[in-house]
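Here we show just some of the chains, and they stay where they sit in the whole.
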């Protein structure tokens, strides 16, 4: 019988002490604790350097929570479909939970993580994920025809930016998580099953 | 908001009526219903032809439940790690549930489905999955050195056969599931979370 | 000058003694010897375990020799085209011989083994092999459009199952042969040249 996974918990494979955090970042962590019941380990990983934590959180929050023609669920669907290509344990776990929670459909989260092509998707969502996955697998082959397919599915210019920005971001985040072996908080596994 | 996935349920994309089943297969289905509470859709998919159902079930049951130096959990771990490479929705769902259930460790099932390299594995299990995944990704490059790595991790000759046979089988099963768009029973999703 | 290949003959790289075979399997081997002049080494490889030999032979014989809308030659063409992608020495040798023999066209066997795209094929055969090879190379990308292409080429629902089942099976068999370094019987090389 294998040992239980992730026990005891650890944040990442690098041995980096936490920095003294700014007041703003301490408040941010307190808010995470209050709203989620935990601080996402990705934030603890960046907390070895206050400036990096600040820059990452600002970038992330604008991207995933800021105003956009894409719903929060749509952004999370992109996050998970991209992370499936890159087999990223952290992001599949954390953002798979978000898809289950935001959609109220536990199966949709599994489908995004396993193979979005097996899901019953609207033409809008299929076009969105096809673009995001092509951008992940073969960025140098993305061209005008790919943008045209998004426009045909109803996406505007700014929406194309946002689909691209979310897909591109998780190609960064997946790699950061793999590079330092970031671990997801255990709580994500049981969310919205 | 996307429509709920897998609603109404269907077994596969091909329009094939169920065959008149033999007494043995009817008894087998009754036993599934009794023990699992449902008949796995993969069996219903094969049930368009009684001989094929019989041959598949015999082959599968010998492989996954028959005597072996590999535990049932180990066989299921191979099944899921292979299915992760092939992004097979059916097998990741059904056999991910089996790993969670047999191990009593919900996180282990997720790790097999997402990226087995992120799991904390014994040298035995790491060698076993490295072999299975190489056999999946580049079968023509599997050679004596790969078998030697299994022997070094404690696997005997028959064990090497069994690791190979399970990995090879799911390369068939993953493709069969994708080819006809086999759907997993909804019950798997909530098992042993 | 390199040493002659496959001399002395051996069945596979694993050191597994033959099991005591059931009467049925002994009869099956006798029939092979009588009809082919030899026992295919794949069967000798499985003969380390009587139950596994029985299950494999039943599964294989239903698939390749049982009733189907696909001719035996068509099933062998799929076997070889799939084995070409996976560079499987055993299956290219044994099933290449079968294509040469069943078609009476030695060149067709070579084309299946080397590059089916270079063959002059009917639209039916081209669609059949395109599906089988995509299922081999990228199973997670096989979708409704791929099944539709088979239907358009005249394949019925059950035929699609059979094309899929043969292609999927050889993705198992190719991997089993590589995993244990199964050797083809020398006789295949000279068949129907």
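Residue numbering begins at 1 within each chain, and the chains themselves are lettered A, B and C in the order written.
Heads up, the rule we're going with is that a residue touches a chain if its C-beta (ideal position, glycine included) is under 8 Å from a C-beta of that chain, and two chains touch if they have at least 3 such contacts.
Values in this document were obtained by computation on a predicted structure and should not be read as measured data.
Here 3 of the identical protein chains are placed; the entire complex in the file holds 6 of them.
Everything that follows uses one rule, which is that only the chains that are shown with their structure count from here on.
Ranking every chain by how far its Cα centroid lies from the centroid of chain C, the top place goes to A. Where chain A touches chain B, over half of the residue numbers in use are shared by the two copies, so each contributes mostly the same positions. Chain centres here are Cα averages; for chain A and chain C they lie 43 Å apart. Chain centres here are Cα means. That of chain B falls 22 Å from that of chain C. Chain A and chain B have CA centres that are 28 Å apart.
Within chain B, the positions touching two or more other chains are listed as 87-88, 181.
Looking at the complex, you find that chain C touches chain B at residues 13-16, 48-49, 51-52, 54-56, 58-59, 62-63, 66, 86-88, 131, 135-136, 139-140, 142-144, 147, 157-158, 160-161, 163-165, 167-169, 171-176, 178-181.
Only residues 115, 117 of chain A touch chain C when the two sit together in their complex.
Of all the residues in chain C, the ones that touch chain A in their complex are 140-141, 143.
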